[in-house]
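The complex is shown incomplete by one protein chain, all other protein chains being positioned as in the whole.
So that you can tell them apart, the chains are marked A, B and C in the order they are listed, and the count of residues begins at 1 in each.
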Amino acid sequence: MKKFSPYTDLALEAAEALTVNEQEQEGIELSCESSEAAEITTVKITNEEGSRKTGKPRGSYITIESPYMRENTPELHEEIKKTLAKSLAQLCPLKENDSVLVVGLGNRYVTPDSLGPKVISGILVTRHIKENLPGELKDSVRPVAAVTPGVMGLTGIESAEIIKGIAERIRPSAIIAIDALAARKATRINTTLQLADTGVTPGAGVGNTRGALNRETMGVPVIAIGVPTVVDAATLVNDSLNSIIGSMREASKSGSEFYKMLEDLSAEEKYSLISECLDPYTENMFVTPKEVDSVVESLADIISGGINMALHEGINSENVNKVI
Amino acid sequence: MKKFSPYTDLALEAAEALTVNEQEQEGIELSCESSEAAEITTVKITNEEGSRKTGKPRGSYITIESPYMRENTPELHEEIKKTLAKSLAQLCPLKENDSVLVVGLGNRYVTPDSLGPKVISGILVTRHIKENLPGELKDSVRPVAAVTPGVMGLTGIESAEIIKGIAERIRPSAIIAIDALAARKATRINTTLQLADTGVTPGAGVGNTRGALNRETMGVPVIAIGVPTVVDAATLVNDSLNSIIGSMREASKSGSEFYKMLEDLSAEEKYSLISECLDPYTENMFVTPKEVDSVVESLADIISGGINMALHEGINSENVNKVI
Amino acid sequence: MKKFSPYTDLALEAAEALTVNEQEQEGIELSCESSEAAEITTVKITNEEGSRKTGKPRGSYITIESPYMRENTPELHEEIKKTLAKSLAQLCPLKENDSVLVVGLGNRYVTPDSLGPKVISGILVTRHIKENLPGELKDSVRPVAAVTPGVMGLTGIESAEIIKGIAERIRPSAIIAIDALAARKATRINTTLQLADTGVTPGAGVGNTRGALNRETMGVPVIAIGVPTVVDAATLVNDSLNSIIGSMREASKSGSEFYKMLEDLSAEEKYSLISECLDPYTENMFVTPKEVDSVVESLADIISGGINMALHEGINSENVNKVI
Partner (left out) sequence: MKKFSPYTDLALEAAEALTVNEQEQEGIELSCESSEAAEITTVKITNEEGSRKTGKPRGSYITIESPYMRENTPELHEEIKKTLAKSLAQLCPLKENDSVLVVGLGNRYVTPDSLGPKVISGILVTRHIKENLPGELKDSVRPVAAVTPGVMGLTGIESAEIIKGIAERIRPSAIIAIDALAARKATRINTTLQLADTGVTPGAGVGNTRGALNRETMGVPVIAIGVPTVVDAATLVNDSLNSIIGSMREASKSGSEFYKMLEDLSAEEKYSLISECLDPYTENMFVTPKEVDSVVESLADIISGGINMALHEGINSENVNKVI
């Protein structure tokens, strides 16, 4: 799980906070399409100005939004897997035989943070058997490896250092990293999937750049796949506060003065006011839905399924048996 | 985990909300003692009036409070185990050879709710081997059984029904049930342990009495042991709101009008106002600390250790080997 | 896991040990069919004589054999699920709205014995929500509950006692119990699935009848579903010994005298000779394949899938979302 901050992990939210005019001026391109199962939005940040305004590195971000992710709808999940596979191919075109390292970030012992490790359990790993496969299959199977580095609190090592060390040994053509994110809005939880060609900084706080997992630090393309599975406590209080005051103001006008004062604060000032008011223990808390166990299982199945589709085009239900 | 409600699960908090005068009038007796490791408070609710005022059934409640529960302090944990064993013996005096059924409530797949099942893993189970033990040990070993009924969402059956069915078959002299609770205050999380001779209602909502696990439904004494491991989202927002408004009022007076209006609402009205303002999905969320995995392990060790001490006085490090 | 014994858990093996003539005389009926994915054999034991000869209670046994169970072949697994669903319907015809209790026997902490608990994770549980479903769905959904009683070593209670207690409370129309079995032949491991309308005796040893889970003890039909996931050490040695001596005899005749002496022993005498020669610790061991983790996952998916198909005909990919 990333450290909490007032900034959103989702480029889409950051872009939407700007006017269309601002977007155009600052090299931010948005495009949408939608299917029965999901809405897909691509955000491209093409210059430094856009990066500064959104707080996101230059690059491409694809957001797949679907309320069905947290529901038990096998056929729609199949659609979302296909969309994920297609988006992955777009962000990271692979040549035949290019090898891939899939990385499951997060803590397997904390339910909402176990998404990354759970995805790894579903990945079709082939790097170690490719050489022993029969001829025609050997050529069509891409070498795929998969690791779960664990979290710094349990290993004493930054995840990015572990991945960097492994990547230097096995030299993959690309890295795909899966991480649970902190959402800005409770409604986003378990309904939004973001792919980004800009990588990820596990447990990132402001100014901590040692920990980045991206093309600069790894030397190969790093695609990050993230799903918000929690909201941090201060964000929840912040949003609720706005909603409460809004509803009271409508009803009675009595909140107006208070609201005006809050409105004068910048988003950042407001967030730190709230953080200060939360006691020190609370600040380090996360908020997650009660049915988190089954939803995380289901999300992990969607993501591993989508990645397998993207990486192993040559493998189908007829020949998968020879691979495993 | 119990369903969220504006009421506290802790009798101590309910009693403290009353004035000393009220307490006396309504048959509520409080007594305290403290050790290096913990503060122990006993609350006795002796009549219907006291029960109505606190929202708790008549009976005895022992609260063990200690910030050390969530820290790695083996020697202080040993103290807390002894305190727990003593409190258990107080609430539920057992005769030699009285048998006990220990029940771990909650969902093993959701970290903060896995406290009950984790405690069960640490219980010294003896019911099935007592008959085969050598003579002198056979007499000193109490028959102890232990089960984890699972949660209704996964079994389709109320936990109380499962326990009732098992208890009718094996006829224990007493039942001890462990459950993760929802706290009213974030600071209580993982620092407070409540024992009650009034039993527990797993997943309890108002008016749902089928699900109670107590002397009436089970026919034998039921001791509940609970630790708050989460806060519900509405409670957190509620508390934060009060704290924010308080701090703003001091600073600028600008919140006063708004605050006054809020103050005029009863606690219940305020709670449901907030619940309504939270979107339907948020309402069903819980808040828990990030280090929840290691703290729950540690709490489970404290509780199973305390229960083993209380139930197996005749077993010590010399002869435990013959039992297991 | 059942306790080891020289007898096979599979009625098919017991029946095949007899001549066709014996089978006919003793009320044992065999019939076969086969599909692309599996061979299905039905054994019916219709009288006491047949029961005595095979060591199995009177009743019907359906064996589904398929090497594909331990391979990753999604489409063939789908076929096996359908076969399982059909066999289940044959052994236990259910009326609309008949309720079912599914029981996962075994120890979740020992990989080859975790089959039962893993199946339970995949069962579509509906008993607790039926009343809240929209009209047309309410009628088409069967009430299904699912429990994992745990093993006696961890609970202190026989599994059958726990299930009996629960069944008396919730009164299901039928019980389906899943258990890992001990095979007689290593080749059977993870490739054979037996359904029986005669129930099961978890951890059964000779003469232990308290523990039986069948129509007599439960008062309703009990269908047992079992897969051999281990072989016991003595069986493995026994089979290997025969095979070694056979191969040496062919090669050099030097084993003939020894072999002859062994051949004069009955199967039971030979088994106990071997058990005596194994040291006491070994005797209590099991043998299992190294890839047991992934195979058990795959078997659990096949079995839960098949059970869901059989129990929830009214639920399909269109409306499953309303149920969960």
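In this section, contacts are C-beta pairs under 8 Å (C-beta built on N, C-alpha and C of every residue); 3 or more make two chains touch, one makes a residue touch a chain.
Predicted model only: the values in this text are computed from it and were never measured.
Contact with the chain not shown here comes from a single listed residue; of A:G106, A:P143 or A:P289, that residue is A:P143. Residue A:E161 is the one among A:E49, A:E78, A:E161 or A:E291 that touches the chain missing from this view.
Residues of chain A in touch with the missing chain: 120-121, 125-129, 143-150, 152-158, 161-162, 164-170.
The chain not displayed touches chain C at residues 1, 107, 109-111, 153, 186-187, 189, 231, 233, 236-237, 240-241, 243-245, 247-248, 252, 254-255, 257-258, 261, 273-274, 276-279, 281-282, 284-293.
Operating definition for what follows: only the chains that are shown with their structure count from here on.
Chain B and chain C have Cα centroids separated by 40 Å. Chain geometry summary: the mean Cα position of chain A and that of chain B are 36 Å apart. Shared interface positions of chain C, i.e. residues touching 2 or more other chains, are not present.
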